[in-house]
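Only one structure is covered here, and it is reproduced in the block below.
A protein chain is absent from this complex, but the other protein chains hold their places.
Right after this comes chain A.
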Amino acid sequence: MTTTEATEPAGPTEPVEVERTIESPTERAQRIRYGSILLVLAAVTILLAATTGDGRAAFGLLGGSEVLGSAAAWVGILVLLAATVAAVVLPFTGRAPRATAALAPLLLLFAVMFFKTKGSASFSVPAGATAWTLAVLAVACAVVWVLRVAGGRLNGLLGSIVVIGFFAAFLCWAVAGKNLAFPISNQFQGTLNFATPLILGALAGVVCERAGVINIAIEGQFLFGAFTAALVSSTTGSSAAALIAAAATGVLLAALLAVFSIKYLVNQVVLGVVLVVFATGVTGYLYDEFMQENAADLNTPHVLTAVKIPGLGDIPFIGPILFNQTVLVYLMYLAVAVVTFVLFETRWGLRVRSVGEHPKAADTVGIKVSRVRYSAVLWAGVLAGLGGAFFTVGYGGAFVKEMTAGNGFIALAALIMGRWHPIGATVAALFFGFATQLQSQLQIVDTPIPGDLLLMAPYLATVVAVAGLVGRVRAPKADGEPYVKG
């Protein structure tokens, strides 16, 4: 360093040099932990391949309508391939987060399915050979991960290949030699179904916790939403009224959470659990006392029907999955986009994040910390209430006691696994939805695995995922901390 530079301490204009060539002990531990999980997955994949039966594995697809000519289909395939390449390349140029690469194998898979839907409604592959190919690929990727080739920049892609390879090999193993085709389109459609309430709940959690209020009460908001939607839909016959009422009761429980945590500084974890118990009690009581006896009048909600979006709904494979859904699912799409945009691009979002990270700093620039927190918790109530409505009017129909069955807590897990980011939480919720749907599909296909064990799978996956990922996530700094002035 020359003397002239020495007179400018700490280099005012240059940021601190960040050297990432050496791995910290924590990063190393993390790499080995995820690496071991991936290696275990890869090993299980080999085991699956080795025990895969003879014959072919058949997969069923919902064909697209013939509206799309073959030229349009080719364009679609090219678009998907281009997106695949972009997902791999963009993280390298720093224009997209590393995790984007995880999308690539999925997009590629979609491109293949897209092609397959032309003509026949199902296809089959040689089960053993496919499973072995996938197993070798999974092992290779897991090993590359552990060896930290390319400084970890390929991690998104590698992890995704191992996970997808595992599931694909598992399917080959499960349906090898069976006459019944595994319905792939159904698998994805069902994923979306199961994931919708999880996503809405997780988004509610994101908004709350970004503002610094821990929301354990999502499960309670679900129950309130489910109950109210069923009741209002049955009595008024209006789906719109049902959704609005569900959102309103979500807000009602959110208001309790807000008042007690923000004004009375009650421990937010304890408060959340209490609110869940409260919601379970109230809905259970009302159900037993009134709803069950007058089920015909009070508990026969009108289930939302799927609405096909013209044009988009006609795309082969993708169309029926994404664009032939109920209003609630479309609302969920909108919610993901809106929450992401609002949190990161608007004044309100900036203030919400500031009171969740450093409320005192927000206070010193004249932001009313409590008011911002109230608004965040109440708006989140709308999302959670809508998520609850899905259980009755969105999918299941009649209300049943405790029908949300812990989904509120799974939404919470999705929020943590998604690192308090709306997109991350959505991806995590989709993963949980996928696992749940897989389990219900496999029961139909008649696999050698007992159903109860399969029912456990998504929850086990939750534990593994949250345990494996929770180490490097960073919650909002002031999450769960009440703000007292002065």
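The rule is short, and it goes like this: a residue touches a chain if its C-beta (ideal position, glycine included) is under 8 Å from a C-beta of that chain, and two chains touch if they have at least 3 such contacts; residues count from 1.
We take it that contacts and distances are computed from a predicted model.
Q: Out of "DNA double-strand break repair protein Mre11", "Cytochrome d ubiquinol oxidase subunit II", "Simple sugar transport system ATP-binding protein" or "Succinate dehydrogenase iron-sulfur subunit", which one is the UniProt protein name for the chain not included here?
A: Its UniProt record gives the name "Simple sugar transport system ATP-binding protein".
Q: Among A:Arg98, A:His358 or A:Lys401, which residue is in contact with the omitted chain in the full complex?
A: Touching the chain that is not displayed is residue A:His358.
Q: Considering the complete complex, identify which of A:Gly94, A:Pro310 or A:Gly366 is in touch with the unshown chain.
A: In the full complex, the listed residue that touches the missing chain is A:Gly366.
Q: Tell me where the left-out chain touches chain A, residue by residue.
A: 1-3, 6-10, 12-13, 15-16, 18-20, 22-27, 345-348, 350-351, 353-354, 357-358, 360-367, 477, 485-486
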